[in-house]
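Here the complex is missing a single protein chain, while all its other protein chains stay put.
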Amino acid sequence: MTAEVFTARQLEALHDHPYATPVIAVTGGKGGVGKSTVAVNIAAALAARGHAVALVDADTEAPNNHILLSLPLKDRIDVQVAMPLVEPSLCTHCGDCIAACRRNALFLPPDQTPILMGECNGCKACINACPTGALLTRWMSVGATCRTESGNLTLFSGALLPGREESTIVVRALKDRLAAEADRFDIIVVDTAPGVHCTVIAALAGAACAYAVTEPTRVGMHDLGLILDLCEMLAIPARIILNRSNLSGSQATIAPEAASKDVTVAASIPHDSILLQSYVKGLPVVNTNPDSPAARIFTDLAARIEREWLK
Amino acid sequence: MKEVVILSGKGGVGKSSITASLAELLPAGLIITLADTDVDAPNLHIITGAEPIKSAPVFASEKAVIDETRCIGCMDCTAVCSFGALLPDEKIPVMLPLFCEACGACVAECPEHAVSIKRMQNGYLHLFRNGVRNLVSGELTVGQSSSGKIVDLVKNEARNVAQDDRADYLIIDGPPGIGCPVISSLKGCDAVLAITEPTAPALSDLERLLEVMAYFDPVIGVIINKADINPDGAETIRSRMAERGITVLGEIPYDIHVPLAIAQGIPLARCYPESRAAEALRTITQNIQRLFDTIQQERNTGHEHTTCVRQQ
Partner (left out) sequence: MKICITASGHGLDARVDERFGRAPFFVLVDPDTMQHETIANPAMDAGQGAGIAAAQSVAQKGVNAVLTGFVGPKAYAALQAAGIAIYDGLSAGMEVKTAVKNYSDGLLRRSTGAQARKGSPVRGRS
């Protein structure tokens, strides 16, 4: 049995969010193509044009936006999941909790109370199943979100605690934190993780459009196809940003891919040592070298985004 | 048979192309089986120019499913879902399988037994062949969940194939990040080759990866790719790894031949053997073999391996 693709009802529920501020996602199936560089520069360019910008670093396994902006991570709030805590005086050793846990995370030694030994994901099935209320809730941290203001730009950053697996839960907590004040901002830019898995989908949820960053290589084209398929499945209009456009191959390679999916190339950024140096320095090129070729492309892209979403 | 995983933390630093070149440069007499556990975006078969041999669907995802004929619309299930996968609606709850963890809390709660956990197809297992080498690859179908479970299946199959091959090495091209698919890739491995770049983001991601790896305690070697784009950054990596007692196996200069080789679907070491990157990879391969010899020594003496990855 294959799960259905998203139904209209599911898409409506997925994209539903309690604010009107437009959301632009920056994504791209392949890692290392320059997603974060693009996201950070678009956000910085929009901020430089006077807009209140929220930049959301939803790559919770490998968050980098704060490094590319040379910003500290402030206002840390833990992301927590519920874990069972045994109250021995109420435990009747019935074993219902063991049976309820589909992850086999609980162990009941003979004549003792249950011990949490395995991987608990906070579902509370055991807590719900306990007939005597002997399982209480304790909260365990699986990651954190941070919020740093810098002029017009506010960075919301999420990080998974190394060793945990709940990256999607951290993304959702990050978006919830943003949602609480989203109406303050003129525009929201979300930087997703590479790939097409649940964490990426959670980051893409609610986006009005997605910029799929890629490079003109065979592997880049292969992975671009995957992210474009995902955006189509999620009913999110996508455009392509071709990074390192002069690397190998040419625009000719990308045209068939773009045409077959009816997607335009919004920008082509040639490989550029000034851009690379700004990346190494940890500052957006639109701020350090606004007249450089790459900076001009980002500024132009920001102007077009402004026309489309902010006027 | 030694099991080696290639990881990085940060995406796009060169895991797949280094994996392909490593397989080419290890001594010809060694039998090598390859695996690709970057199931979101598997690339190793493209980079090695491998031929597809066979594919099979995998059913590695479990999701709660509502039987609409039994549902009475009480919405009790939506109150117990800890993951936001069940949302109240007019007649029947909206189910977002994407967020469902198949924990069964909704199954237990439903007064009409209208909810059950069903196994779903979420991708494919592929076998490719590259000359004499087998390559086991996995693929997550776009929009599906549980990539980590597909990784488990890829590794099981890869270990079987490696046994049949009588392989000396099972070399696994791993996924980016540090989450579930990376953890599944790490389980049971003997050694990790951690690829990085001399930039602050790559180093940050590498250090997060090292924290995850500490639990598994494999033999670790670090390779600095595109080392000359930022010599200061490369120095920072070398000194940080020295502090932790982790071997840096070598550095590879930025080399235009690398993307050219990828474009042709031929491993660099085969199509541009004289290039600077290939030279660097040859040295690195020799260092890797020395590192692997330590795995064998430890097995022979029954000595438990420790690294200095854990914080002092």
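Read from first to last, the chains carry the letters A and B; within each, the first residue is number 1.
In this text, contacts are C-beta pairs under 8 Å (C-beta built on N, C-alpha and C of every residue); 3 or more make two chains touch, one makes a residue touch a chain.
Computed from a prediction, not measured in an experiment: that's the story for all the values here.
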item	value
Residue of A:9, A:103 or A:261 touching the missing chain in the full complex	A:103
Touch list for subunit A against the chain that is not drawn	98, 101-110, 112, 115, 117-119
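One rule holds in what follows: only the chains that are shown with their structure count from here on.
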item	value
Euclidean distance of C-alpha centroids - subunit A vs subunit B, Å	20
Residues of subunit A that touch subunit B when the two form their complex	1-3, 5-6, 9-10, 13-14, 29-33, 36, 61-62, 64, 67-68, 81-82, 100, 102-103, 121-125, 128-129, 160, 162-163, 165, 167-169, 172, 193-199, 201-202, 217-219, 222-223, 226, 229-230, 233-234, 247-249, 276, 279-280, 282
Touching residues on subunit B, where the partner in the complex is subunit A	9-13, 16, 40-41, 43, 46-47, 61, 63, 80, 82-84, 87, 89, 94-99, 101-105, 108-109, 117-122, 140, 142-145, 147-148, 175-183, 199-201, 204-205, 208-209, 211-212, 215, 229-230, 233, 256, 259-260, 262-263, 265
